[in-house]
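For this depiction, one protein chain was excluded, whereas all remaining protein chains were kept in their positions.
A, B and C are the chain letters, set down in written order, and residue numbers restart from 1 in every chain.
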Amino acid sequence: MSATSSWGTNIKLSIFGESHGPAIGAVLDGLPAGVPLCMEDIEAQMARRAPGRDKSSTPRKEADTPRFASGVLDNHTTGAPLCILIENTNTRSQDYANLALVPRPGHADYTAFLRYGGHNDVRGGGHFSGRLTACLCAAGAVCRQILLQRGVHIGGHVLSVGSSFDEAFPEVEIPSSLLDRLSREYFPVIRPDAETQMRAVIEEARMARNSVGGTVEIAVSGFPAGIGGPLFGGVEPVLSSILFGIPAVKGIEFGAGFQVAKARGSENNDPFYYQDGQVRTKTNHAGGILGGITTGMPLLFRLALKPTSSISLTQESINLSTQSNEALEVHGRHDPCIVPRAVPVAEAAAAVALLDLLLTAGDQRTL
Amino acid sequence: MSATSSWGTNIKLSIFGESHGPAIGAVLDGLPAGVPLCMEDIEAQMARRAPGRDKSSTPRKEADTPRFASGVLDNHTTGAPLCILIENTNTRSQDYANLALVPRPGHADYTAFLRYGGHNDVRGGGHFSGRLTACLCAAGAVCRQILLQRGVHIGGHVLSVGSSFDEAFPEVEIPSSLLDRLSREYFPVIRPDAETQMRAVIEEARMARNSVGGTVEIAVSGFPAGIGGPLFGGVEPVLSSILFGIPAVKGIEFGAGFQVAKARGSENNDPFYYQDGQVRTKTNHAGGILGGITTGMPLLFRLALKPTSSISLTQESINLSTQSNEALEVHGRHDPCIVPRAVPVAEAAAAVALLDLLLTAGDQRTL
Amino acid sequence: MSATSSWGTNIKLSIFGESHGPAIGAVLDGLPAGVPLCMEDIEAQMARRAPGRDKSSTPRKEADTPRFASGVLDNHTTGAPLCILIENTNTRSQDYANLALVPRPGHADYTAFLRYGGHNDVRGGGHFSGRLTACLCAAGAVCRQILLQRGVHIGGHVLSVGSSFDEAFPEVEIPSSLLDRLSREYFPVIRPDAETQMRAVIEEARMARNSVGGTVEIAVSGFPAGIGGPLFGGVEPVLSSILFGIPAVKGIEFGAGFQVAKARGSENNDPFYYQDGQVRTKTNHAGGILGGITTGMPLLFRLALKPTSSISLTQESINLSTQSNEALEVHGRHDPCIVPRAVPVAEAAAAVALLDLLLTAGDQRTL
Partner (left out) sequence: MSATSSWGTNIKLSIFGESHGPAIGAVLDGLPAGVPLCMEDIEAQMARRAPGRDKSSTPRKEADTPRFASGVLDNHTTGAPLCILIENTNTRSQDYANLALVPRPGHADYTAFLRYGGHNDVRGGGHFSGRLTACLCAAGAVCRQILLQRGVHIGGHVLSVGSSFDEAFPEVEIPSSLLDRLSREYFPVIRPDAETQMRAVIEEARMARNSVGGTVEIAVSGFPAGIGGPLFGGVEPVLSSILFGIPAVKGIEFGAGFQVAKARGSENNDPFYYQDGQVRTKTNHAGGILGGITTGMPLLFRLALKPTSSISLTQESINLSTQSNEALEVHGRHDPCIVPRAVPVAEAAAAVALLDLLLTAGDQRTL
């Protein structure tokens, strides 16, 4: 039915696995050789994405310990394809038969049924499971280390949960220290009290057996100017082609994004000026990208994430075998809000895309 | 420097040309053979995008008459790569030397200078010119005919200009007749009086020697269910990888888009139900896409377009040779709002992507 | 450094692993869903390639037992990327330090040193090891089953070892039973006594602490007509792009191959004729391919394999640290002839390419 889980030009990322299959993982082909990797950091990034971080976190974290099957020797990349394996230890066989027949609203159950003729592994969402983002997180953790060693800092935060907002990134001057701090946190926010308010919104949704969506904002500093290109090789098309691969993402905007639609040219154009011989712009509505090419100003983009589709409330659905309408109750504990966990995943996806853009621009010799 | 103007998997689109070079054009490789093409319709779609449609339209329309250099015989596709050529007749040699040194804010002048080391053709924006979208428009016009013959209707409208809004598409039931009507108009809107208000907003911006942005909404009906895939082969990543290639697009959202960030799961999930044996959803916040795969409901997405970067107002910029700040005045007539002209371009880009998705899903044998 | 171990258009094959790393494997993305797989057959194909088949075969065969990490459920493909894992159990840590400094003639030691700056895993050849062909063998075993279920038979034989030749495939009429028989054998030959003679040549080389090369001939019957295309989408370019990826292959020819260079048009052109309403050719010098597209006649091609580079004889080499010439003695048991083991690998590579060509031609819906 054609490849869908492979991505890239000079870096090829291939993600495999199913939620309740033997293992999940990723292959990263095209990495530079001889790059030192900090394994703790990779596990730390995966821990940020892992579910149940609070009391019951241990078992699941074990499940998510990555194993490097190839491409790494003595904690350095060998240049051969790097394969990260994550065993699925925590997959007690539940009865998912029902899910196959009564698709969950908002999930891929029905569309996967159409595409794979009912042959796909439906347990836990199979290859459509959010769990697959653990592979993206691990692969991105490798790429972001390579970028960080070259002065590229990637950090994101929960910009909003429902209608509770954090402060947005400053547009033109983003301290690397802020990005580094955010990129280590479980619930990254800029304004300290934002987390409390957002957690309240999430708790409220949970108590209502419901879920809530939100937005993630990512910033990148230190990325070289002049990378990308016109039309389809631009930073926006390349980044969006991987970011929209993250389940639940329904919108992406760069810089001022949808705000540009209301602006006038005189407001939206970013004036150029020299500062200590460096070309900069006084504002950064472009999000660091003009004509698909980086300006040298911080890259800025935002993602809209839909509320978790799995909710405990009874929902209207259908029965594909009886071809009749049928109410559905989804049991089990569900994440009432996946936005905080989506931050490291979005950072990771961006890292893969930015490294590919850099390699495509010919920096691998200087890498 | 790597290819940036090529796109696609089973269909390969290659766009070439510079605003003031000899010619611009597109190559479409991978089209099914034996498809009848209506040349008038292709020119009509290009006319929708062409500048100066009012009094002075003739000369420019001539300039934009496409010539089919290959792939078409007796108005049918031959299966060989289809090449569309558009001569640049209207390129009197102006002095653009200044632009090369004093980059226009909001334009790719500066970033192109970085990427191409000052070797790119700066006249009229060169390969970064919005004029290149004429090639996309022509290529898309070919693809949309192939889709239309299979019952796929693509139509869009100007959803907003500044803060003046048209009515949005109905979510679940979009008459093909509406899409067909919109896809023939120069200033497509759903609510008749919306055009007048929007034109007022545009005129106001023009009088202020300024420009204004807006949003475009596209809908697709009749596209088969079960097309696309998980992760990077999904409809959102594939569509966005071509749509973000359109200059001025800074945001893309599917279905409810950024609204999902404020919604709860119970509100956002689209309930399934059977209607005359057909699976449908009562709402369509997913924009016809679940897990990257089409549900069979209408596809819906919106693009945010920034205000035209070229404005007559004096702007702050820099001089790359003297490396000092310098005010810039851009002369000549400029489009105060490119949003109406962006509608056929976005429809065209979507047509190319949807045909590729269809071919990738294996429909070419049934095409 | 750019991806080198990924291949394909609608099927994406990604091979990973290093000879002495934790594991090797392959990811096959884009397979049709619901295809039944016979695991014994896959292991049988891998056994054909495995070293030391005679007495000491067991331990190594265990080492090469594939594990399906994803994409398979109840012995059927799920449509998700299929990942095959092979653990490297048999990798006692030898001292390969010397190899890193004194490159083995005919091996990739020196060129890998250049490309990876000495960071690649040199143990056992690392990612360049012939052992990686086990992954290709496994991936191809999956694809050939899918093809076989559609009546496509792939079989090959050792056409020559040194100057000892087997009989060539009949050009126009190749019984599927012959292909099936060959595709199960360890030392596949058409003429029964050929094996004895070839083994003698190999034994002679072994006794001389040397190695010997040979040729492999592959035939495919039942592959549909009309698959492939002109220029770079042709069967020859697509097949060769994967077959030349097999280490030791230095030449590929289709049909009459290099013999065409001596022929006249009247001899080389294959006359068309009708047989029971079927279009056939009286000869098949084209190897079943005209204009890059299959004719419906059997596909025929041959590969030239160089003698194993590892020989016990003392060889002239260099020392990259002292930058002086230095004699080299390679110890350990070496395969004096890899040609028989290359047959299943070449069949497997062909299976992957042919399935991709078939999917690209749009057969996945009929698959």
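A few comments on the model shown:
The rule we apply is simple: contacts are C-beta pairs under 8 Å (C-beta built on N, C-alpha and C of every residue); 3 or more make two chains touch, one makes a residue touch a chain.
All values derive from a computational prediction rather than experimental measurement.
Across B:Thr78, B:Ser176 or B:Gln197, the residue that sits in touch with the chain not pictured is B:Thr78. Where chain B meets the missing chain, the touching residues are 1-6, 8, 10-12, 14-18, 21-25, 27, 29-34, 67-71, 73, 76-83, 85, 115-121, 126-127, 359, 364. Touching residues on chain A toward the chain that is not drawn are 9-10, 80, 230, 359-366. Hidden from this view is one chain, which touches chain C at 1-7, 9, 15, 103, 105-108, 110-112, 114-115, 127-128, 132, 160, 162-163, 205, 208, 210-215, 225-234, 236-238, 240-245, 247, 249-274, 277, 279, 281-282, 285-287, 289-295, 304-311, 313, 315-318, 323-325, 360-362.
Here is the rule we use: only the chains that are shown with their structure count from here on.
Of all chains present, the one whose mean CA position sits nearest the global mean of protein CA atoms is A.
Distance between chain A and chain C, defined via averaged C-alpha coordinates, is recorded as 38 Å. Chain centres here are Cα means. That of chain A falls 27 Å from that of chain B.
One simple way to say how far apart two chains are is to compare their mean CA positions; for chain B and chain C this gives 45 Å. Of all residues in chain A, those that touch two or more other chains are 1-6, 15, 115, 127.
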